[in-house]
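Apart from one protein chain that is not included, each protein chain of the complex appears where it belongs.
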Amino acid sequence: MHEVSAHAAHGAPTSFIRKYIFSLDHKVIGKQYYALALVAVFVGMFLSWLMRLHLGFANYAIPGLHLLSKTGAPGNVMTPEYYLQLMTMHGTIMVFFVLTTAPFAAFGNFFLPIQVGAEDMPFPHFNMMSFWVTFVAFLVLISSFFVGDGPTLAGWTQYAPLSAVGSVAGPGQGLGEILWASSIAIFCVGQLLGSLNFITTTLDMRTKGMSLMRMPLTSWAWFITSLMGLTAFAVLMPACILLILDHVAGTSFFIASNLVISGQLLHHSGGSTLLWQHLFWFFGHPEVYIAIVPGMGIVSHVLITNMRRPLLSHRVIIACMTSIGVLSYMVYGHHMFVSGMNPASSLAFSFPTLIITIPATIIVLIWIGSLYGSKLRINAASLFALGFISMFISGGVSGFFLAQPSIDIMLHATYFVVGHFHLVMAVAAIFGIFAGTYFWFPKMTGHMMNETLGKLHFWLTFVGAYCIFMPFHYLGIAANVRRYQAFTDPYLIPLIPVHKFITVAALATGAAQFIFLYNLVHSRFWGAAAPDNPWEGTSLEWSTATPPPHNNFGDKMPVVYHDPYEYNIEGASSEYVMQTSPEQYTNPHEEK
Amino acid sequence: MRNGRNFTVVLSTVVLISCGALILGQKVNAAGEGKITGTVKLEGPAPHMRGIDMSKDPWCVKQHANSPAHIETWVVGSDGALENVVLYISQGLNGTEMAAVPKSVPVFDQKNCMYVPHVLAMDTSQDYKVITSDQTTHNIHPLPNPMTGNIPWNESQPPGAAPIVKNWKHEEVAIPVQCNIHPWMHGWFVVVKGPYATTDDKGEYTINNVPPGSYTVTAWHEPDMTQTAKVTVASGQAATANFSFKAGR
Amino acid sequence: MAKLFAVTIILIAIGSAIPIVMHMWPMPADISLNGHLIDEQYADTMMEAGLAFLSSQILLAIFIWKFSHPKPDAKVKYFPGGARVLVIAGFLLVGTEVVALGVFGAKAWGMAYFTPPAADAIPIQVQAQQFAFYFRYPGPDGKFGPIHPNLIDDAEGNYFGLDTTNDQDSKDDIVTAEIAVPVNREVHLFMHSRDLGHSFYVPELRVHQDFVPGLDLTIHFTATKIGRYEIVCTQLCGLGHYAMTAYLDVKSQEDYETWLKQQAALQ
Partner (left out) sequence: MATTVHEPPKIDLEGLPSHGSGNGGWRNLVPAAGDLRRVKDHSPAPSSTGIWVALAAISMTFAALTSAMIVRQGASNDWRHFTLPSILYLNTLILFASSFTLEIARRRIAAFMGGTRDQSTRPALWLYVTLLLGLLFVLGQYAAWLQLKSQGLYLATNPSSSFFYVLTAAHALHVFGGLGGLVRVIGKLNKRVLRRSTLVATARYWHFMDLLWLYLLLLLWMKL
């Protein structure tokens, strides 16, 4: 297609605009995605600070809060509606603009083509659009802070009819809601374009000798993720459009008949509330794995390099990630056990949900089993990778409870759920991002990051994250309902001390992230120059220059002779063998 | 509701005094200003007003431990004196007299999980103030008719929160206002142009600083009952217009 | 560093387990007929999940401790049996566990959703709205009058939109702001949402069901312990969501009847 020939034809761009802003280079686009995620994650974290302050210390006056919202915080005290608006934005920003963009779009864009030995993605123009469309989506979402009565308060799941009936249902449900739906619809377009590129790159752009089975696990993870993304976002987009139509065009897709909202009888008829939930969760559950699967890939990649040995089985990991991707479409109903869905289908959904723990467990077992007898190197990257495993276990086991409709009767919509998904998809995924950052930063920027600061950052984050999210489970077991802006109910008052503790932990852990930010920025400009292969890795990104040239491999495209992870192979000349080394020997552990 | 009544009385006197101040202060032909007075009564027996069960919010229950709250659609005093009727001049005013409207700020209080006053009248040129005397959070949700151009709003007011000061740009009789957190909390904003008054617990009212001339006075009672009377105000005199409503449609 | 890390993981794992084992913030005590099924299922799951959690965290920690400071000439060892053992272990351990949980868990779910209410169950209707629950007892005729959305008027206290002048069935309906039920009598709850999605959650009762606008569901339960319990909304429904509560009063049969008479008088 035109993009391709144009890209292949032109060399490295020279003008600033083409080089850094509207760049066709997948590496620049990857960095742009990373920057976007970085901004988004700190915004989201800031919102969570405000929420935690309000929850831990009821009616605590946050200095200057009224500057953010005049009506939302009169006298700097957060109103209930403003709490819900912050909560909704926190969820949306984190899930869409951090957990989807950073591990998938950012690292994937930068390293997928390099790891499979391509000069670039096949459709660089789509790739560029993908980022800028996502960027616009982010702006649209943020803009809702500054319009009318603020952003929507309907939560990131945007359950209809609350999300569909308009401003009569509450502040932010007018224009704020429309902005939310538009933003997400736009975001879907961006991710579809991205997935298109990822899939095609993996299938068509691999260099000589790079068979699918010779791709590093990160590439596999991105490939599987992009397949999930292609399906999930293609469903969410029409759902958002139908939602907007219910808003502006008076249709009744999600709005039932005869609703009377604060005294006003609506003129909609016959819409289906559950329809939105089905459409949303058909996207929503795969989305969870879109956030975590790249993390699995990154963790495997980082661990292997630092364990100086391949995993016990390359293929089992791939098989497990694939089956997780496939199963993720059969389990979404476990979000709707008590939603009024047919109770029989609740049972039907609970079994695949329980089954999906098997591949997840096997992956964890393979990781732990591969630690056995390894020559583990401890550095910021490997620490975060190991931390990921610990977090993934902790968050995973609570899935046993939530997968069962009967227990879900007690735990649904409580802080138990909040603790579960924060550990297993948010914190774990973030740990994956951190691991990837400390591991790949040298290759991306040409500078090393500060290891000491990195380790400090790890310790504070690891302990802090547990202090924040473990207590959530206890609260949930005590039936502490989520999405409450204050705990006025008699049975919740004894739990407030726990909330205070969580708030303090959250503030501290959040503060620790500024160490990371400082490390990132400082190293970017003043960090020590990075060698081509600082971690003695074997995959293709380590066989090219640091940072990689415009077409990734200079004048000579790499040719691949080996599996991605050949460390400590008997009969090999060196401790590790690059994929590109033409050296011939028989690998005793090669999988047949 | 006693304290509620007192409040209305205090409020209206405040209004009166401020009007007086204005008259003496700026108006040269103050002596020329007349007024319209009268009483509003309810014909027939006062309809039974159902009690309100506030058990949803223990705090509210506590406040009404020994003064049970009742629905306030019909607040009827001795021998049919009808409270919460708004009287305003619907015809006969011209632009200049509009300025005669007091610049005071009507106050809408949330007290013991009820609205005080139940009906708040105001002029389009006036700001109104919503305050809370309660230790529980309320949300104030007026729903004007979109046709009038008034913008609906919905804000909550936690205990001790700062007053909310707003105004209505367009006339509207009347705007229902309710608290969704306490669904029984229901009141009215009556937005008019020109002088107005609200009946007190004796069913009496006085529309002040009305220039000489002949007018149509409209009496409004919730939800949408109106009656009109023609009056002629002579310079410095008080014209009288009495009304009587019937419960039920 | 690595040894410290291993110790930290173990400390965190054990520390996380303590509040659960000590029941520091326990689940609200069960007051329902079938709740114990859920509690038992919960206890079993906690046992298995807890074991899985502790064992895997500790194993992770041990391996980190043991293999983080290798001698430079150390050979890489392979886990005995390699991947095959682990895969089989994964399937056997987790597979059997989850299947067992799923099968046994179905019982508790079935008791809540697949058994019809008894014939003599007391019919009560609950209506959810922003941000309150209101309840309706059918009165002597045992019939709920029809709901007329256009008649709904909170100012008049007509939360359900009943036409008590024209509808025979509505005349004797009793509308209340809290729900009282006799102890040890089954209640058949008809759930109706007036505006948005809400939820009916009574932790002590082990009952949790969303309201679906335009789709009236029913649930049934039997309270076995006299007392006053809180009903909370768990489906985000707007700014007053956190304040959307009502009270469930479990009374003795006599108290229940007197209460119902009082309420009828107040209509």
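Which chain is which? They are A, B and C, in the order written, and residues in each are numbered from 1.
Operating definition for what follows: contacts are C-beta pairs under 8 Å (C-beta built on N, C-alpha and C of every residue); 3 or more make two chains touch, one makes a residue touch a chain.
All of these numbers come straight from a predicted model, not from anything done at the bench.
The chain not shown here is touched by just one of A:68, A:118 or A:355, and that residue is A:118. Screening A:90, A:206 or A:309 against the full complex identifies A:206 as the residue touching the chain left out. Within the complete assembly, A:196 is the residue of A:196, A:397 or A:512 that touches the hidden chain. Within the entire complex, the positions of subunit A that touch the omitted partner chain are 1-2, 4-5, 8-9, 117-119, 122-123, 192, 195-196, 199-200, 203-212, 214, 230-231, 234-235, 237-239, 241-242, 245, 249-253, 256-257, 269-272, 274-275, 278-279, 282, 555-557, 559-561, 582.
Please note the rule applied: only the chains that are shown with their structure count from here on.
If subunit A is disregarded, contact among the remaining chains keeps them all in one piece. Distances between chain centres, each the mean of the C-alpha atoms, put A farthest from subunit B. Contact tally for A-C versus A-B: the pair with more C-beta pairs in contact is A-C.
With centres defined as mean CA coordinates, subunit C is found 46 Å away from subunit B. Averaging C-alpha coordinates per chain places the centre of subunit A 29 Å away from that of subunit C. Touching of two or more other chains is recorded for residues 129-130, 154, 238-240, 243, 245 of subunit C.
Annotation for subunit B: residues touching 2 or more other chains are 137, 139, 154, 156, 176, 178, 180. Partner subunit B is touched in their complex by these residues of subunit C: 129-133, 154-157, 159, 176-178, 238-240, 243, 245-247, 266-267.
Remark: subunit C residues 1-2, 5, 8-9, 12, 16, 19-20, 24-28, 37-38, 41-42, 45-46, 48-50, 52-53, 56-57, 59-60, 63-64, 67-68, 70, 74-79, 82-83, 85-87, 89-91, 93-95, 97-99, 101-102, 105-109, 112-114, 129-130, 149-150, 152-154, 161, 194-197, 199, 201, 203, 206-215, 217, 230, 232-243, 245 touch subunit A in the complex. Contacts from subunit B toward subunit A in the complex involve residues 137, 139, 141, 143, 152-162, 164, 176, 178, 180.
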